[in-house]
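Here the structure comes first, spelled out in structure tokens, and everything after it is commentary.
Heads up, one of the protein chains got dropped from this complex, but the rest are sitting where they should.
So that you can tell them apart, the chains are marked A and B in the order they are listed, and the count of residues begins at 1 in each.
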Amino acid sequence: MNGIGVFVCHCGSNIAATVDVKKVVEMAKLEPGVVHAEEYQYMCSEAGQERIAKAIREKNLSGVVVCSCSPRMHETTFRKCAEKAGLNPYMVEIANLREQCSWVHKDINEGTEKAVILTRAAIAKVSLNTSLVAGESGVTKRALVIGGGIAGIQTALDIADAGYEVDIVEKTPSIGGKMAQLDKTFPTLDCSACILTPKMVDAAAHEKINIYSYSEVEKVSGFVGDFTVDIRKKARYVDMNKCTGCGACMEKCPSKKALSEFNSGLSNRPAIYTPFAQAIPNVPVIDPSQCLKLKNDKCGLCARVCQAGAIDYKQEDEIVTRKYGAIVVATGFEVIKLDNYDEYAYSQSKDVITSLELERIMNAAGPTKGHLERLSDGKAPKNIVFIQCVGSRCADNKGKSYCSKICCMYTAKHAILIRDKYPDVNVTVFYIDVRTPGKNFDEFYRRAVEEYGVNYVKGQVGKVTPEPNGKLTVHGVDLLDNKQLKVEADMVVLAAAIEPSPEVRSIATMLTASIDTNNFITEAHPKLRPVESPTAGVFLSGVCQGPKDIPETVSQAGAAAVKVIGLLAKDKLLTNPCTAKADELLCNGCSACANVCPYGAISYEDKLINDHGIKKTHRVAVVNSALCQGCGACTVACPSGVMDLQGFSNRQIIAEVDAICR
Amino acid sequence: MSTANSKTAAAKIAEISGTNPLKCMKCGKCSASCPAFEKMDIKPHQFVSYVVNEDIEALAKSESLWYCLSCFACVERCPRDVKPGKIVDAARQTVVRQKGGNYLSANEIPALIDDDVPQQLLVSAFRKFRR
Partner (left out) sequence: MKYSYYPGCTLRTKAKDLDTYARKSAEVLGFELEEIENWQCCGGVYPLSSDEIATKLSSVRALNEAKVKGQQLVTLCSACYHVLKRVNDDMQNVEDIRVKANNYMKLDEPYEGETQVLHFLEVLRDTIGFDELKKKVVKPLTGKKIGAYYGCLLLRPGEILGFDNPENPTIIEDFIRALGAEPVIYPYRNECCGGYISLKAKDLSAKMCDNIMDSASGFGADMLITACPLCQYNLTKNSKATVPVYYFTEILAEALGVKGEEE
């Protein structure tokens, strides 16, 4: 080891305000092996990097310690810098003086003391580092998109247009997602179906796009560039190759009591159904919980009327295994259950509905054919009250902590549409704050007030009481007037919070992607890498990452596609050389490591071992470095301590601990 | 008016109420739910602001202290876990604990009751209106 250089970053005042950087430099100089130490305002800047490169060249450094922010932020930056200057990039260590030190301490003495210790540990580690060389792995030129809503469709189209194959896996019988359920879209009020269905058709017709509808991702293995995914194609009981989509089966089906998912449960659908008329694919599925034939072997009417002979009651689920280079999560959202908000009488009155249910009521293809009417008695409402923030912005155990973001705008949209079509209907909106950032958004909300005379009242509603005469009383408050209000309503519409689709948890687990406390998938960096998951090769599109409206979703979908294209365009990917390795001389082939390996990267071979001239054959662990992700589980499981993670060897870790305890 | 005394008093109210008034987002669900709203000079949602602003003198004089029913509608529905009812009660406590702070005296009782009044009414009122 000819010499270690230590570079302490001020990070502006981020580090320097609570760490005496000059003291850290002084103390570093006293450490064994250190031949150079300096501090600089922004080590990651071009000038800062040049300082490191210069020192490497001039002092012929064998190892570098950068005392800066988290390695998640700039480890790659400094490794590249070292490599350019002629040093193996794995001879660089980061001491995290920002997230793990300056940001969590207030007292400069404490901060400095800890910074010195962290620096000492990194120096101890780097003096045991060895040069590592990254390997290479191939890239499967196909992407998987999980979820076929507007996010998934747009991502798939953008990837396919660049010439790469894409599979969309959609759990319901048709692509289209929540946007297909919407009537109009804000702030332009164009018809949702009119702008979505052409995209659905484009996706279906695209030669590079393959849609697995009524299918779910079952298992994921592999890694960036080389994922292997099992897709469960649920039994449709209809042969997709034979079905012509004539719809005769749906008409004749005698079991018509199931609630239509597409109409938010406000109408019924047959046991054999497509969710909506413009479904893609236009091939129905049989709901086995409703089908008389599948339940009691009676009926069979659909098979008899099907001219194409497409009905197949014996069909079973099928597992398809496909390889992908990249995976995009686009699993979308659901409206929360309103069980915690019985004060708003959602479960007690048919005339208290969610905004998504109102979308269906206002839609020409909806349960009331687009007529605004009460679900209890079919009468036209005269007074409609909207309640905002139901289950959003909560700090209790009942609701979500976040703002659902889309509700202010869609409520303004509903209010405008109602006042436009039914000028006699009075519309009152109870709001806490009106949040309308976005192009032409606030102007849209103001139009609701100024042009359409929508009555906006500041104050959350306390309770909604059904009255004996069939009307509803909304017990509210006008905070600006400091008056309690009792508003008579024929219909109450709740802007219920949205939450990530429930299956996102299991999908995130399969992908080893992390999720936050609200089940939104965590992005690699909230500002600079918003469409990437921290897991390489996994990308995010739409509401699975956080609440967003259609324009934002489409933007993010395109951004995710660009990231996927960037990945698929490569022929080879560099692999992480920090993989596990067994000491063949000492390994006794006990299998403890293979049992804990989550990636199936460890196998065993009988090897001829030359132990100081004594040759014998014995069983030893062999790590497939292409599969190994460097998690280190095997190194702790190994009873003989002979499994080591390169770059994080047991000796290096112990040296760090020793340095900290010194 | 915030003074050194009112600062201490505000801190005391926050402490014994066991809630954090800073969590309030001014949604007004408490005031929308309050059955005694009309009788209150300082409304439930305002109570929270008065404590935050340390305007304790006004709170101590407020009629609202004697109209809160402890029905817990605001406590149940507060989406921010501020539970204004507990703040009103804490303010009331700080008043009745002071000399001359009682709102009810035993002498008034005969004129206020009839033969059917349950004991529960008297013990509850004594607990709420007196030290």
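Note that a contact is a pair of C-beta atoms (placed from the backbone, for glycine too) under 8 Å apart; a residue touches a chain by one contact, two chains touch by 3 or more.
Everything quoted here is computed from the prediction, not taken from an experiment.
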Contact list for the unshown chain, restricted to visible chains: A, B
Residue of A:137, A:383, A:465 or A:624 touching the missing chain in the full complex: A:465
On chain A, residues whose C-beta touches the chain left out of the figure: 341-343, 345, 347-348, 397, 463, 465-468
Absent chain, residues of chain B that touch it: 15-18, 35-36, 39, 66-67, 69-73, 75-76, 85-86, 89-90, 93, 103-104, 112-114, 116-125, 127-129
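Here, only the chains that are shown with their structure count from here on.
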Chain A and chain B: spacing of chain centres that average the CA atoms, whole Å: 46
Residue ranges of chain A touching chain B (in the complex, touch as defined): 343, 389, 393-396, 398-399, 432, 458-463, 475-477, 479, 482, 484-485
Chain B residues touching chain A - in the complex, by the definition given at the top: 23, 25-34, 37-38, 43, 45-46, 73, 77-81
